[in-house]
Every structure is written in C-alpha cells, then in structure tokens.
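Every protein chain of the complex appears in place save one, which is left out.
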Amino acid sequence: MSKPPLRIGIVGYGFMGRAHSNAYRRVPNFFDVPYIPVLKAVCARNRARAEAFQQTWGYESVETDWRKLVDRKDIDVIDIASPNDTHAEVAIAAAQAGKAVLCEKPLGRNAAEAKVIVEAAEKAKTPNMVWYNYRRVPAVALAKELVNEGRLGRIFHYRARFLQDWTISKDLPQGGEGLWRLDVSVAGSGVTGDLLAHCIDTALWLNGPINSVAAITQTFIKERQHNLTGKVEKVGIDDACAFLAHFANSSQGTFEATRYARGHKALYTLEINGENASIIWDLHDLHRLQYFDHRDEGKLRGWRSIHITDSDHPYMKHWWVPGLQIGYEHTFVHQVADFLCGLASGNIPGPSFRDGLATDYVTDAVLAAARSGAWEKVAAS
Amino acid sequence: MSKPPLRIGIVGYGFMGRAHSNAYRRVPNFFDVPYIPVLKAVCARNRARAEAFQQTWGYESVETDWRKLVDRKDIDVIDIASPNDTHAEVAIAAAQAGKAVLCEKPLGRNAAEAKVIVEAAEKAKTPNMVWYNYRRVPAVALAKELVNEGRLGRIFHYRARFLQDWTISKDLPQGGEGLWRLDVSVAGSGVTGDLLAHCIDTALWLNGPINSVAAITQTFIKERQHNLTGKVEKVGIDDACAFLAHFANSSQGTFEATRYARGHKALYTLEINGENASIIWDLHDLHRLQYFDHRDEGKLRGWRSIHITDSDHPYMKHWWVPGLQIGYEHTFVHQVADFLCGLASGNIPGPSFRDGLATDYVTDAVLAAARSGAWEKVAAS
Amino acid sequence: MSKPPLRIGIVGYGFMGRAHSNAYRRVPNFFDVPYIPVLKAVCARNRARAEAFQQTWGYESVETDWRKLVDRKDIDVIDIASPNDTHAEVAIAAAQAGKAVLCEKPLGRNAAEAKVIVEAAEKAKTPNMVWYNYRRVPAVALAKELVNEGRLGRIFHYRARFLQDWTISKDLPQGGEGLWRLDVSVAGSGVTGDLLAHCIDTALWLNGPINSVAAITQTFIKERQHNLTGKVEKVGIDDACAFLAHFANSSQGTFEATRYARGHKALYTLEINGENASIIWDLHDLHRLQYFDHRDEGKLRGWRSIHITDSDHPYMKHWWVPGLQIGYEHTFVHQVADFLCGLASGNIPGPSFRDGLATDYVTDAVLAAARSGAWEKVAAS
Partner (left out) sequence: MSKPPLRIGIVGYGFMGRAHSNAYRRVPNFFDVPYIPVLKAVCARNRARAEAFQQTWGYESVETDWRKLVDRKDIDVIDIASPNDTHAEVAIAAAQAGKAVLCEKPLGRNAAEAKVIVEAAEKAKTPNMVWYNYRRVPAVALAKELVNEGRLGRIFHYRARFLQDWTISKDLPQGGEGLWRLDVSVAGSGVTGDLLAHCIDTALWLNGPINSVAAITQTFIKERQHNLTGKVEKVGIDDACAFLAHFANSSQGTFEATRYARGHKALYTLEINGENASIIWDLHDLHRLQYFDHRDEGKLRGWRSIHITDSDHPYMKHWWVPGLQIGYEHTFVHQVADFLCGLASGNIPGPSFRDGLATDYVTDAVLAAARSGAWEKVAAS
C-alpha cells in the first residue's frame, strides 16, 4: 500500500536548494514517513540554470515566476530556498494560497518583515517551518533531551560562536549569485542574520528567551566591488558581531560571529554550563557531543566525548551502525522527516515561523545595541 | 540530452545492500557521471524482506533466486551485497554471463575461493570492483595523493588498527540474519577477513606489497548459541587478531583488529611514518587528516588537523561548502562515481577483483602464521 | 667563582607563596642566572604557619610584621604574595625603602590604588614586576614571538576566557584563609580582578591597548556565610563577567571569566585571528600551541598542534628533551630567571607595575561598564 505524495515546489537552486532537494529525495529511503515528497517544480528567474537544477535533482517542471508556482494546484508545499529579500513576498503569497511553507532562515531581513510573514501564515493556518537545520544535528538534539530531562540543573552560562574566514580577501566582490550574503539590501545584515541567527535559534530552543543584549559590530572591509553594478560600493553588512545577553532564566550569554576568523570554516560551537552538568558541541565535529557531569565519581570526572552514532541517539537508528558518522546534509533530512510526521499528526514541530520571528527580534536588538552602544530589550515574539 | 542508464541488480538487502542502494541513488545528484544507475532488481531468498527493501529503495522488481537475476538481459551490473559464502558462486556466474560485477569485501572466504573468482572475471573480461570503500574517504584519498607525490620520503612504519566492541557479551548468538559474521562457515574468518581486510586493502594501496607476516589470533568467547541450529556451538572465528609485517619497501607494519575493545565502535586508524612526513587517519573522525611535515619551520612544526571539507580535497567539490562534513555513506557514492567514469573511459579504477585477491592472500598468510607460530610468506596476487 | 646572592623577603605563605618560593629555589638548577636567590625571610601575621612555611621552603627567618621585613637591611627584594588588600601599603613602603618589589596580581584592588603604587615605585626607581605568570608559559611566549614577527598580518579578533567552577556550591563560605577571593573588601572584585586580569595582561601584551569596553557581570549566589564574622553576608564580588572590547589596532575583543562553568578548572584560553594566521592557546594543555597559517599549501592547511617541548621553543632548552612537558609552576621560574637577568642588564622585563596599572584601568572600565550599561573608555596607563 503506497504512501500519499506531498508535492513540493521549490524557489531557488543555490546551496540551500541542493540541501533541501537532497533531503526530500533521501527521506523515504531512511525514515518510515507518512508522505512521500514529490519534486514537482523548481522556480528561478534564470531558466537555463533552473533547468540544469531540474535535471540534476529530477524535478518534474520549471517555473521562472514564483507567482505561477504559488498558484499551481498540483503543489502542496512551497519551499523558499532563495535569498533573504524574497522570503516575505513568496511566503505571504504561498500562505495565502493555502500552501504549507518551508522557509530558509532568517525568516525576514528584519523582525518587521518576519512579523508580516508570521501573521499571514497564522491567519492562513497553514503548516510552516524555518530551516534552522542545526536543531536536528543528532548531538544537538541530544543536548536538548539532556536539558529537558533537567540534568544540567540551574543554568549559569550559555556560549555560542559561529566563526568563518571566507570574506577576508579585499578582492572578493559583493552581490549577485553566490555573493548576495555580502549585499545588505538582499541579506538584511551580515553575520548577524546569517550566522548568529543560527546560534540564537538554538539558544532560544535550549535555554529559553533572551531579555536584553549589548553588542559590537564591525565591517573590516569598508568597500567592495559590486557584482551587479560593477562599481566599488560601500559595504553595508556587519563582517563581525559579538553580543552579551541576559536570558530570562537569569543565565548569562555570550555570542560571537565573524567571517574573519582565519582557520575556521564553519565553526559553530555552543556550550551550556549548569549547576550539575555542562555540554559542548562543535559543528566541525558535529557527530560528537562533549558532556561533563559533576555527579560522576570524583576521581573519574571528565569531559566525555560521546560519539553520536549509536541507535539510542536521536535520529541515529535510521542510519548506519555504531561508529559510522553522518554529516551536514542529514540535518535537512531529519527536518523533512519531522515535518512529514508532523503533517500527519497535525502537530508540526518547530522551528515555526513564530520561532523564526523570535530570532529576528533578537537579531534586531543586537544590531540596535551595536548602533546605540547601550543595552537593548528584545521584543517578545 | 539524457544520459544512458546503467541497470543494477543487487543481491542482498542488509547493511551493505542499503549502503550500495543509497550510493546508486545519490550519485547523479552530486556527480556529473556518464551513466545513470537504474535500480532494476533486488534479489534475496526471503521474498517479504526483499519486497520491503524494494519498496524503500525503489527497485523495479524482486528476484528470489540469484541465478535468475544473473540471467536477466535487462541488467548490466550484478552487485553482490550478500554474506561472504555467496560471493564466489554469484560472482563467477555473473562474470560468465558477461555482467559487470561489484562484490562486497572480502572477495572470497579465503584466497583459493577468491582466485577462482578473479580467473572467471578476467577470463570474461567484465568490469569488476570490490567494495573496499575506505579508499574513497576523502582524507584517505588525500593520503594517497601525498604518498604518490613523494612527500613522505622513505617509509619506515605503517600501522593500522580496526577496533570494535560489539561482540563482548557472552549472550550474543552466532549465525543467521545480522550475525553471520560470527559464523565461520559463512564468514570464512572473524575479524581478519572482516576488519583487517579493510586495513590490508588500504595498506597495499598506500604502501605496496607485504612480503611476510607473524600473527596472533584469539577467540575470547569459545562457544555461542547458534541461531540456525538453536544449539550452543563452538565459535570458529577469530575474535581478535594482530600481526607484524615486512613490506616489500622494507618498512615495517603492525596491524590489529578486534571486536573486544570496549569503547571503540569502528575505530579504523592508520598511520604512515616517512622520513620527511607522517600521516594519521581515524574513521571515528573520518573528515580529518593529521599531517606532520618535518620540513616545516622548526619552531612551528606540529601535527596539522586538516578538516577535509575544502574544494581542493578529493571528492569534496561535489558536496557542500568548506567546514561542512560528509559521512560514512559518501564513500560508496564516490566508488560508484569512479566506477561509472571508469566504465565510460574503459579504465576501471581499483580495487579490482585481483586487488581483492591480494588482500585475501595476506589474510590467508595471517591466519596461517597465527596457527604455525612462525613467519609466513604472502603469496603474490 | 660563585655568583652574588639576591636576598628575598616574601610576604604571604599561601598558594602564591609556594609558587614563588619554588621558583627561587629552582631557577639556579636550570638557568645560568647572574644572581642566586637566597630565601632570607618569610613574613606573615600567623607565626606558627609562617614557621611551618619557613621549614618547608628553607627560609632563614620569620617576621610577623611586614614593616620589619621592609626595614631589614639584609633583604634586596620584597615579594608580595599576600591578599590584594595588602599590596599597596607593602609595595609603597618597600619601594620607599629602596627594595626591588615583585607583587602578585592584580597590582591594586582598583586602578586608583595601583596608581599610587606605580608612582611610589617609579619615584624610588626600584626594579618592579607583577606576577602575571602566564606571559611566560613557553607556548604564550612563542605566540608573542609570532605576533612580533608579523606572521599574523592585520589582526581582526582577540578572544580570551578564564573558566572555573569552584564556587558553585551555596555552602562555600566567603572570607578568611583560602577564601579571601570571595570577600570583596579584600579582593577588590571577583573574577574580574582575579581571572580577567590575567586575560587582559596577556591581551595588552600580545595585541596592544584596549580603547573601550561594554560589560556584563553577575553574582549568582547573593549571600554567603562569612568566615571572619560568622554571619551570612551579602556577596560583593562578581561571580562572572564578560566584556566586549575595541582594541586600538581596530581589532575586536571578547572576554569572559566565571567560577560557575561546571567542568572547567582553570580553562584560560586565548585566540588571535589575523589576516594570514591564527593562534589558539589553552591553559589546560599549556604545553601546546595551536597555529593555523593560511599561507600553507591549500590542501594541507590545518591547525597545527605544536608540542612546545623543543629546544627552539622559548625557555625549553633549559628543561628536558623534546616530548617531555613542563607544567604550571615553571612559569614562575621563568619569571624569576628573566628578572634576575634584567637586574644584571639594567633592563627589567615586563610586566612592570605600570603594565599592572594598565590592566587595572581595563578592569576598572569593565566594572564601570557593567554598572552603567554603556561603553566605557579605558584610561591610559
């Protein structure tokens, strides 16, 4: 007895378009999901590239106007994998058309934009999620389990960093294909919306709301050639950002992101220090979780490096055998699996659009604090 | 313009059946390969399970007799992912039927068996490969590049270990589904053919032939319930094996494998020490390579932990962006990609069946040395 | 021909009294120093404990009034290893008495106190140093060499943390022997003056002045029994502190210290990210330096773990052979060795009292910023 299809229309063929498409194709091979994703259409303005993408991933058709995609009756889910400046209009129209919507992060270029998206989706009552994929790294999901089980006790500290080094060269242009993340009008912000947004989403999930923040931002390279205009233009994004945070649970947070940390490619690290136990995780070895439990016998206390490949670790029974690691792309497969199960049960798991808005409120406050030089309150989602 | 299909018939639906099937399905999404694998049929004696596997992986049909599979005209490649005792008869018949044959490792339960397979395949002149997948871990492939470039200088030492801990319990039975690796009549040997075979294949590839070996084997649990007979039976396999080796290049080798190393799940490690540089790799962090170069400036010499996620690392430009790791299953995708390119070029890459036989000659010598208590010469492949 | 003596009078017999005494005794065994330290007197109010210390370390005499110690003609150096609230009066009197003065860190409980010390010492023109011992970890000294050699290029980021977990228990009292670090009237501040002061001293040395800071502090346990009064009293110190910094070289700094990071005992870590190269160091493995150089060949770039035990590493030719690590206490031996050589050459190496004041200006600004919620400028030393 075959499973019902879930028909996907994706907007965008870039890095995230690949990651999502792969997830749709892999999920039925590894998870007993209630729906089978069917790749109905890829939509992008550049028809030639969209067709190449269609060919590679096996989409049934191509659209070059996202409005047409949204109008198609044979599509159940609109997946927004295009640059940040497209999220709002596509997501709102898709919600209004009654589609489920999966949107890349950050939800909006700022909270105001995100708020309109949330309102549209909630009014339409359509299923929605944001692709904060790192929640579904098995090690991070295990961290969540440990927090939920109360193993850490009172939380004192939360730390997160996301360090990269790919924009150090002065000769790197901004704007256009592959480089829109440097163009503030498209991206909304620099590392704050791109990298810190990941750190914040995980932090809110693991450690609850942030009340207020103080911040510093910096743009190390002030001008870059713009790919679209051909001119040297002022760089509007933040190249680096660090912030201090008061969490509602009265723990203290420190966050930092940069694209100027030579030697680090995608070093997202997080640490939680509780009264009884602490946790460290690191994207460069995403299949491990460091865990310290003070309740261990004194002379044998130490940081445990847990190789997250056993069947009693989140998601791992679906993959291989103990000792054999999975990688980055699997986080998207997990998100699709959870989404499909949520669709069937009626209980769509997070991060919802409203969760995405919560992160945008924090990034807004961070950028405001960097400008004001003062502590800024975070609006409640 | 679409690419020609390559029609696959697979024997076996176990762990390896999944790994291979996944590889066939993923390869066209990530590699610009000259053929598109088409999953024509899965073959297994247990029809119900075969059908479940068919469903999960999208095979077009099911066979329950491998002879029928081999006879089918609509199949180009026979992929043998079934237990070791089936390799010879299926591989020989498939070769004689003019099929390309991809066979799981070890090629035979012993070299005598493997030799007949090689002769059949070479007589039939059909493409063949053995699934020694660890050659195609990007870090291991980089190690091969470094060796080929002569960066290490004269080689002094080669070390490899494969440590697991899954059979420590006395209550684990032997034989049957999932446990045939403990049944000597099916597996041929224990850790020697299972784990050391991997270590040996990589070693021969990286460091050339082994001339002679001295060895120790041990069976820690002497008797186990047999799943098929229901009786407690003598355990015929080696639970642990270590051996010393003289390589033809006059370097010295130490090898060890066990399923009784508490705390290690699949810890395949290898190290090469050369006059100028050394290399260490570890399957538990397969996306890293440790490299030490004595020609670095004195005060800055150190072991480099290379995060094998950059586009100038083998295979990695096909995947994600720097910093984002891949996992175990990708090694099989790489093997399929290389095989498909080799089919088109007429130059099938290794490990060939003959390479597989070379490994079996070493494992035979190791087991002989363990029995004789003396150094044993390795036969030439 | 024997070397001239340098006669030491030490104030304090605690943790630091031991570390300094050990340094004086070890230095002539390992370094060809121009003076031989002679342990003339230990001074402490508690005569019994002072005598026990004298016995253990071989001091010639005991004093119970530091004024008498300072007045003794047979003493060349006053070493202040007593709690923070004693630094100023002893240091000033010692300088006025024409003694060389070595003072534990922080120099003063605040910059105002430190400033008076500096002025007294500079007026008296007597040699002076502050025991910021971590500058003389060989790995940190190598980091300084690399910075001085310009290998890192333009600096973008400086990061430091000092994480401990020894005050988490609510039952730990404050004040008195061994616990004066929790008593704000004695210590001046909590982790800011204790732990961050170390981080700041190294940062100023490696990366130059800090212009301004924004900060957060927290006192997790608000009240503790006081050992001296026997009463439960308000805790006046900061249990945790984090701050953001603008360096004068336009790099950006993030700093954090706490005594509530479960699982970390003395985890002082620092990282510098430059245009060309980056450095990481960690007190828990103080004999290693992590180094990444972007100018390495692309496919072989990685973080080097340099085992700082070779004779071409700072200080290491004086100790053992490559591969054999030294420990924490050796940093004090190095400081004494450098001080003795500086005495002979007339060029006393840092950190001078003025350097100590510079750190106190930063800690003052940090505490002010935590109170004001705004960025605070750092006064120039």
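List of remarks:
For clarity, chains are labelled A, B and C in written order, and residue numbers in each chain start from 1.
Just so it is clear, a contact is a pair of C-beta atoms (placed from the backbone, for glycine too) under 8 Å apart; a residue touches a chain by one contact, two chains touch by 3 or more.
Remember, predicted model here, so these are calculated numbers, not experimental data.
Looking at A:K170, A:R304 or A:R371, the residue that reaches the missing chain in the full complex is A:R304. Among C:K265, C:K317 or C:R371, only C:K265 touches the chain left out of the display. Which of B:A242, B:A266, B:I308 or B:A358 touches the hidden chain is settled by the complete complex: it is B:A242. Touch with the chain omitted from the figure is made, among B:N46, B:S185 or B:N276, by B:N276.
Remark: the residues of chain A touching the chain excluded from display are 142, 145, 289, 291, 293, 296, 298-307, 310, 312-313. By the touch rule set out above, chain B reaches the unshown chain at residues 156-157, 159, 163, 165, 168, 214-216, 218, 220, 240, 242-244, 246, 252, 254, 256, 258, 260-264, 273-278, 292, 294, 301, 303, 373-375. If you put the missing chain back, the residues of chain C touching it would be 15, 19, 21-22, 25-26, 28-29, 56-57, 164, 166, 264-267, 283-287, 307, 309-310, 319-330.
The criterion applied here is as follows: only the chains that are shown with their structure count from here on.
The distance from the centre of chain B to the centre of chain C, with each centre set as the mean of the Cα atoms, comes to 55 Å. Of all residues in chain B, those that touch two or more other chains are 307, 310.
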